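Removed from the display is one protein chain of the complex; every other protein chain stays in position.
Order as written gives the chain letters A and B; numbering starts at 1 within each chain.
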């Protein structure tokens, strides 16, 4: 019998699924049906949430952050890093194993890695990291689960996990509610800086399971060329009063003769946010009725507008059809000045040398890329970047869980702390030196040493920081400060639907994107939109709606 | 004799036949954390779910269309190229050409697709040239009609050179006396090609053709995944991408395994069938029993 069949039976009993256990032990059983392994809809009670607070260790940001998720912003790296963790979190602990995805090359091994050794010294224990390239992490994760090889701490894959996440968590992962809910979080002050929305996503079946790797709540609305917009008469985004004005502007910005187009790759999300469409679902507060984004008039208007823009030739030719894997290609086209707007997440804005600001300055000093924000009076922004993912803790005795959470607290230490400096820059002198402004610069050795992806285990909202461009830091901070207060409420944070969990970012997402591209590109007429909505509902959204509403009713009782 | 074959046989049994048990997932609502033994059995639900979707059948249709076009227009190219190379007199030139054309095999699809985009894509070379001639700017890469041909063209570019290698090796096995005999009989190059070279290559070509038929339902997953969005699922969805978007993306292992099983059964039927046909035509095919 493969080892995957081993299962923590007591865990099953505890979650109530144990009713079926005696039957489940016989392989050929067909009874017991869905009740045993299928998750049920439920609420995510705010009572389970930790009391969150902005973390202040004494490092003063140049521009302040908020508990809602506006990140702190810095023009310079603090001259003297301050401690954010008391004592040695892993003192006396058995070695810890952890798995996570990474976007970096393999780090230098422990014995040749000054940063790693310094971190372990500060932790007071050893940590073995299994870091897997992000694209391949879902495969690795599923084999770890099937082979019962999960480490003490592991990041849940961003996409591609298990279709019954709640059942998996109940069977294998430690319930963190007793440690983190309410005041419990006070023992882990760095984790307390993670905004509530990100925590909410880690609640399943009435238990808080994970530690978020949190992000700035919203992924932004893409980037635009301020210089081109200004030349077309829009020097302030507030002058774009609505979708019609934006359409006009795009037509003005499209000059095929000059190899310049208004839009690179996609604009639907920007238009939908500007029209006021919800992020996936909207809930009517009175009736408790859920409406899918595609069903709303706002979303339809956004699609219609995008279609018109495509018809008018405002898209860079062929870019609408580029897949995510070709992102480097189309963002380069934007950086080279081929378009006035591109949809991309906020983080690459400030990346040294290859980010939008740095790369475009190298091409042409007059290029002025800035973060786009939704426009018009009814505009909203979306909670589409609450967290990268969540780290879960494998079932363990309470004392061990506390040690593992202390490790998570350590890696979530804020910008400018001693811990943050070690994780991101390594040991001063060996791994990094300071430039004339006091900003850290990695040495060759440092590049290798800090490749260990500690920060993929837990993270507070990352700070906005660029040692080279004060203006860009201001623009990014301003965009967050504008977008976070205008977030559309996301009702799915408070309720849980197994169908949505399994298909929302999977086949339903594909169905939606495919249908939208067919319509926007003109392959199908606008009248196909109704068919798309129907298909979307039939293939799972209707069922998800039912589960959401059921959960809401249950929660009210 | 068979003793020599035993280590290989042992390998196949252990590393290929034992994992076949994994196909039981096709009949389960498989949850990796529960394992095979504790996942719920669902009978043929995974199959009927797939069969009930028009999108599934559309994917089957696209797969077959692409497969047939590739079989007809890609498969012969390496053979032709190998024959052409073989007819080059200068050994140095032959080796040089041969060692350039095999290289694209090592270039990943992401890079190949972006190269094609620069030439055929919406803002690429071809539309620019057409535009400057006053013709409509034709974008082949987002034309659903052209999709199978685009895929085939890319495959030719990537793998035709690599495919010559095995044909060249086969050419060497042809008995040179046959050529001399044919030449003495006054056969020209064309006739020698027809009467000596091609019959000499036939066993290998037929073998490759049959093995290819077994893979007929797996048309370039990564290549298509990258370009599917440009033409939409109506033309760009094939079986493998269907499984990816409707099984893997939902973490529904059962559907993926069910479709995999169907593909394997059809592939097997095609291989066995083609092999029979080869026998009827008097060829060895892949295998032949002691019944000759």
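Operating definition for what follows: a residue touches a chain if its C-beta (ideal position, glycine included) is under 8 Å from a C-beta of that chain, and two chains touch if they have at least 3 such contacts.
The rule we apply is simple: contacts and distances are computed from a predicted model.
Its record in UniProt calls the unshown chain "Carbohydrate ABC transporter permease", which is the match among "Acyl-protein synthetase", "PQQ-dependent catabolism-associated CXXCW motif protein", "Carbohydrate ABC transporter permease" or "C-type cytochrome".
The omitted chain makes contact with just one of the residues A:157, A:276, A:321 or A:355: A:355. Set against the missing chain, the residues A:446, A:491, A:504 or A:540 yield one that touches it, A:446. Interface note: of A:53, A:230 or A:328, the residue touching the hidden chain in the full complex is A:328. Interface note: of A:49, A:70, A:131 or A:250, the residue touching the hidden chain in the full complex is A:131. Residue positions on chain A in contact with the hidden chain: 2-4, 102-109, 130-136, 139-140, 142-143, 146-147, 149, 213, 215, 219, 327-329, 332-333, 335-336, 338, 345, 347-348, 350-355, 359-360, 362-363, 385, 388, 415, 424-425, 442, 444-448, 450-451, 455, 459, 462-465, in rising order. Annotation for chain B: contacts to the undisplayed chain at residues 1-9, 11-23, 25, 32, 81, 84-89, 91, 94-95, 97-104, 106-108, 110-111, 114-115, 118, 157, 161, 165-166, 168-176, 179-180, 183, 188-189, 192, 197, 203-204, 207, 211, 214-215, 253, 256-257, 260, 264, 267-268, 271, 284, 286-290, 292.
The rule is simple: only the chains that are shown with their structure count from here on.
With centres taken as mean Cα positions, chain B sits 38 Å from chain A. Contacts from chain B toward chain A in the complex involve residues 29, 31-43, 110, 113-114, 117, 121-124, 127, 137, 139, 141-142, 144, 225-234, 245-246, 248-252. Residues of chain A that touch chain B in their complex: 1-2, 4-7, 24-25, 27-30, 32-34, 36-37, 142, 145-146, 159-164, 167-168, 171-172, 259, 316-323, 325-326, 329, 333, 338, 502-503, 505-507, 509-510, 513-514, 517-518, 521, 523.
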